[in-house]
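Removed from the display is one protein chain of the complex; every other protein chain stays in position.
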Amino acid sequence: MSVFHRFANPNRFLKLTNTVLPWVSGITVVSLVAGLYMAFFTSPPDYQQGESVRIMYIHVPSAWMAMFIYTSIAIASVCSLIWRHPLADLAAKASAPIGAGFTFLALATGSLWGKPMWGAWWVWDARLTSVLILFFLYLGHMALMNAFEEQERGNRAAAILAIVGFVNIPIIKFSVDWWNTLHQPASVMRADGPSIDPSMLWPLLIMGLAFKFFYLAVLLIKIKSELIEAKLRKYRRAMVDSA
Amino acid sequence: MGKSLFSGENLTCVRGGRNVFIGLSFHLTESSVLILEGPNGSGKSSLIRILSGLLRARTGTLTWQNEDATNEPEIFQKHIHYIGHRNAIKPVLTVQENLSYWSGLDQNDTDLDKALDQFNMLPLKNTPANLLSSGQSRRLALSRLLASRKKLWLLDEPSVGLDVASVKLLEHVIDQHLLTGGSVIFATHSPIDVKAPTRLNLREYSPLYNNALINLDDEEECWV
Amino acid sequence: MGKSLFSGENLTCVRGGRNVFIGLSFHLTESSVLILEGPNGSGKSSLIRILSGLLRARTGTLTWQNEDATNEPEIFQKHIHYIGHRNAIKPVLTVQENLSYWSGLDQNDTDLDKALDQFNMLPLKNTPANLLSSGQSRRLALSRLLASRKKLWLLDEPSVGLDVASVKLLEHVIDQHLLTGGSVIFATHSPIDVKAPTRLNLREYSPLYNNALINLDDEEECWV
Amino acid sequence: MDQIMNFFSMGNYGAYIWTAYILTAVVMLSLLVTTLQRLHKNQAELEELQQLMESAKQSNNKEETARP
Amino acid sequence: MNGFLNIVSKDLRLALRQRSDLTMAVLFFILTAMLFPFGLGPEPNLLARIAPGIIWVTALLSVLLSLERIFLADYEDGSLEQLVLSCASLEIAILAKVLAHWLTTGLPLIMAAPLIALLFNMDTEAITILLIAMLLGTPSLSLIGAIAGTLTLGARRGGVLIPLLVLPLYIPTLIFGVGAIDAAMNSLEAGAVIANARPHLLLLGAILLVSLLITPLAGAAALKQALE
Partner (left out) sequence: MNGFLNIVSKDLRLALRQRSDLTMAVLFFILTAMLFPFGLGPEPNLLARIAPGIIWVTALLSVLLSLERIFLADYEDGSLEQLVLSCASLEIAILAKVLAHWLTTGLPLIMAAPLIALLFNMDTEAITILLIAMLLGTPSLSLIGAIAGTLTLGARRGGVLIPLLVLPLYIPTLIFGVGAIDAAMNSLEAGAVIANARPHLLLLGAILLVSLLITPLAGAAALKQALE
């Protein structure tokens, strides 16, 4: 609660953003370059999948982000509904398009990987299906948020939807365990530690880090932009009122 | 003055990102009437919705019978009856069915007939509601007040569409309610004649009409 | 008295299988006002709908500028502007768009601004219509009168929800319309102050209030 | 030269791999670029509006001082 | 409890008065299901093979189209405000409205389903399982749909949003609903029919329980904010 209210003031939040943003951007760029270099030059081809395994270094981080961002939105939504803190609404609103983008990437890169591996662009198995549902949930969330004349109502409605839709996340995560599917079971995020060779694990983790910081950077910029827009709206209203 | 029933301190209402009113206070004692006045858009309907618990005030406190009810509108919600601009009438049901549904009374309860009679609606008892004229619909909505027996009535422009005789009926019904210990808050633009009303003009609390309030919100933190 | 504009002889209206009014006649000259009065359910709204051509009278004749228009409502329909109980406002459009959509004028036409200004709605020009208070919506509906330039205005309780200042604006607008040769028929329960109105009380034509009429329809063939 | 060709063909998976990477780049870049564009637009508008309000205030003040 | 029955009976009476509310979903269900034989050709085996899918998808769409009805009319004429103010518990009120919706939409669909199933050459055992699955599944459709119905109240074009919000959430019901019947149809011995379908039916029941829990909470929150 108190941590929350430390940033309750938009000006203080803007100041914080301005100091943090260069660092976040820096980490993004460095880890992205390092990750890409390792993905293409130091990691070996897979003994089964050959060179095509290099798609993994973007597919898996994208899929992680798709779920991570949705989870963040759900958490922000809970905060928004309980404490009615505007920062939570702004974060949810700014996150949704980024999450939708990564979900799309997970789907697209998955398809591009599936064609050579499984011989089909798309199969209707549980993992793929639940990710597709996630994509629609993102779209529904964005549409609902913008469907009202009053932004506040849109925020609240979208928050409720985000929380209801959260049931999908465990389904995505555990679909590979609950149903037998074509898709790989988890090999990194497992209870008993990763079962993947370090030469492939490291680039994967570094790319994951890069994607997370990319999200953070874009998120901060978006929130900043929204804050300025709020200020603009207020000024305009004041001008109309006083006229 | 009687016992305090319902009061608000320093209420501020924000709708659609705009301050509707700022720093409004009111006080209602038992068995009394509060009339809300003010030009269009000054926030009468908004205040009534806040008092019904449907809308939350941005700041300020509400007190019901000396109990703080700012964050628990349920405390007073069960003691009020709200009638807004819309009549909540189902066109396919008859007048009687419409009334019995919302009052929770049985169809054959004689109280229903009494309530209808007070607003001179008894002859229309079995008419489907889609055949009612605008004034008749309003009278049907008003007769719910009598069937529901709540302590505080919140009425938003109750006399809209009523002819002169029906306004008289309304005034009589309000006076009766006061005699039995009830209270009433209503907003209106046309005169409704009741005993010893307190009046609250919302003009002075509305930034739309009171320029002194416009700059007040400049310093406030703005998020949305 | 001026030239005859619109008149009706012996009009009878049946709605929902009931006689609403029987044997009603009226006469409207150019540049004049006819005020319809009468208690709830006496048929003011029904008469106005007949005069707008939306509803047909069961019997009787309508004459527009000495031309029989009983069976061809198109004759007068293009000269009238009707505003009923409902404001016919599209909530997704802004105030300005709502006005231009109905009046057929271009968005940027200065006439729109003038019309809005006459009802003091100019500051709300770009507000989405679902954020309007009840009186503001009514004023938006009324400002269509000015944007559409029709000869005869048919208004059903135009002052509902208007504050005192806005009723003044409405009176001014009606007076202006009379000066430019227009005419107005309106129904109302609350006083609206206009120059030299003719009044028609529907009470005496309504079987609901005038017992002498009740037996009249007994003899008639009833089919419905 | 051969090495470069080899690198790009990626053991015959080149088409899939490069499409995937290019698609990722496009999506991430467009997310970034649209956000930045919006930010710059808003910043510019804010500055403009603030200047406008400043000048309005100043002219107001002048009027007030001129009046008495 | 009294309030609950009161709401249910009033909604039922309303639906009976405007008869078309009742017939609309069933009519749409039957007509749409009959399109498929025209679109796919009259091979009996193919039709029987895809019948469960077609019936479920069509039922889903029929429910979808009636969702707007649950709360919108009440919202527009002001009844919803009265409901919120007069009810002891908003959650109970929502459950009552959903029950009324199911009785006027889901139940007629279930009664029409055997007819369609026969047209598609489904055998009796499969039809039994179909009915059980629909009995378990259609209430979830009404429940989940009610959330979307409350969330879109007052939205610029609520009707368009509802399919986008609701269809993704309907997919699990669809999958297990069809799964139960497919399992029944694929079991060779007569005795194994129920055994094979059981896991799917249990999952349908689980979905029903979860939505019974979530809908009142989410719906109440959504209704409150819609009336602000």
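Order as written gives the chain letters A, B, C, D and E; numbering starts at 1 within each chain.
The rule we apply is simple: a contact is a pair of C-beta atoms (placed from the backbone, for glycine too) under 8 Å apart; a residue touches a chain by one contact, two chains touch by 3 or more.
Quick caveat, the model's predicted, so the values are computed rather than measured.
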{"item": "Touching residue (missing chain; options E:167, E:194 or E:210)", "value": "E:167"}
{"item": "Absent-chain contact - pick from E:3, E:53, E:114 or E:205", "value": "E:53"}
{"item": "Residue ranges of subunit A at the interface with the undisplayed chain", "value": "120-125, 129, 132, 136"}
{"item": "Residue numbers in subunit E that touch the chain omitted from display", "value": "18, 20-21, 23-24, 27-28, 31-32, 35-36, 38-41, 46, 49-50, 52-54, 56-57, 60-61, 65, 156-157, 159-161, 163-164, 167, 170-171, 174-175, 178, 182"}
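Definition applied: only the chains that are shown with their structure count from here on.
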{"item": "Chains contacting each of subunit C and subunit D, listed by label", "value": "A"}
{"item": "Most distant chain from subunit C, judged by the mean position of its C-alpha atoms", "value": "A"}
{"item": "Pair sharing more residue contacts (C-beta pairs) when A-B is set against A-D", "value": "A-D"}
{"item": "Per Cα centroids, the chain farthest from subunit B", "value": "D"}
{"item": "Distance between the centres, which are taken as Cα means, of subunit D and subunit A, whole angstrom", "value": "20"}
{"item": "Approximate Å spacing (C-alpha centroids) for the pair subunit B, subunit E", "value": "38"}
{"item": "Per-residue multi-chain contacts in subunit D, two or more chains", "value": "none"}
{"item": "In subunit B, residues with contacts to at least two other chains", "value": "15-16, 85"}
